[in-house]
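Showing chain A:
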Amino acid sequence: MYEIRLHSRGGQGGVTAAKLMALAAFRDGKYATAAPFYGAERRGAPIVSFIRIDDKPIKIYSQIHNPDLVVVLDPSILDLVNVFDGLKPDGKVLINAPEVPEKASGYNVYYVDLTGIALKINLIVAGNPILNTPVIGALAKMGLFSRESAIDAIKEMFSDERNHKAALMAYEELI
Partner candidate 1 sequence: MAERERLAISRPKEGACGNTGTWRVFRPVVDKEKCNSCGMCAMYCPDGVIDENYEIDLVFCKGCGICATECPKKAIEMVREGNTTSQ
Partner candidate 2 sequence: MSGTSATEYICKCTSACAGCSSSLILRHVLKAAGPDTVLVVPACCTSVLQGVWPNTAFNIPIYNVAFAAAAAVASGMAAAFESLGKNTNVIAYAGDGGTVDIGIQAISGALERETNFLYICYDNEAYGNTGMQRSGSTPMGARTTTTPGGKTHKKKDLDRIIAAHHLPYMATACSAYPQDLVKKVQKALSIKGPKFMHILAPCPPGWRYDSSQTIEIGKMAVKTGLWAMYEREYDNLTINGPTKAAMIKPTPLEDYFKMQGRFSGLKEEQIRTIRGEMERNLRMLKAEAEGC
Partner candidate 3 sequence: MLTISTGNNAVAAAVKQANPAVVAAYPITPQTEIVEQIANFVTNGSLKSKYIPVESEHSAMAACIGASITGVRTFTATSSHGLLYMHEMVNWAAGARLPIVMANVNRALGPGWNVWAEHTDSLQARDTGWLQVYVATVQEAYDATLMAFRIAEDRRVYLPVMINLDGFSLSHITQQLEENEIGDFIPPLVLDHAIDTKNPAGYGCMTSSSDYFRIRYDIERSMRDSVGVIRETEEAFSKSFGRSYSWTEDYQTEDAEILILSMGTLGKEAEVAVDILREEGIKAGAMRVRWIRPFPNLNLGDRELVVIDRNYSFGFGGILAASVRAKTGRECYNVIAGIGGQEVTYMDIAGFVRNRRIGEESWFGVDA
């Protein structure tokens, strides 16, 4: 089983990103569960979602304490939460940032400027750059699911093609 913990802020689309991850894995023929952890938080507060991917049905409903992968949609969360808590020794980190943030040094970090991609192609809703679809492209590049399944999942949930274009850009730009 592969366990992912996703950190974002309320309103950034973390919950949808988690669903997209589950759908992409499912389209690859895997089992997946996406479980956002709902607190009393409102828009802007740091929130966390848990995604599990496996070859067999998933029976675990509790939180993920030792993730294989940590995804950080908003680098400013690094200052608020220890996102690396419980990360497996060989675990990976994906951060939305133009370069590796100082706080993340020493970890197995992948990064891509998702916000920059969203701004570049004007993928903005109600003033906020959309991150939940581009991040799926980056995750596909990391091998979480196939590129095709990632694009299919995005197309299933969003008709605006800027979404999967942003994902493809993130796929190419991931470092």
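Definition applied: contacts are C-beta pairs under 8 Å (C-beta built on N, C-alpha and C of every residue); 3 or more make two chains touch, one makes a residue touch a chain; residues count from 1.
Regarding candidate selection, all candidates are chains of the complex that A comes from, given by their letters.
Computed from a predicted model, the values in this text were never measured in an experiment.
One candidate among 1, 2 or 3 touches chain A in this complex; it is 3, while the rest do not. Residues of chain A that touch candidate 3 in their complex: 18-19, 22-23, 26, 31-38, 58-63, 65.
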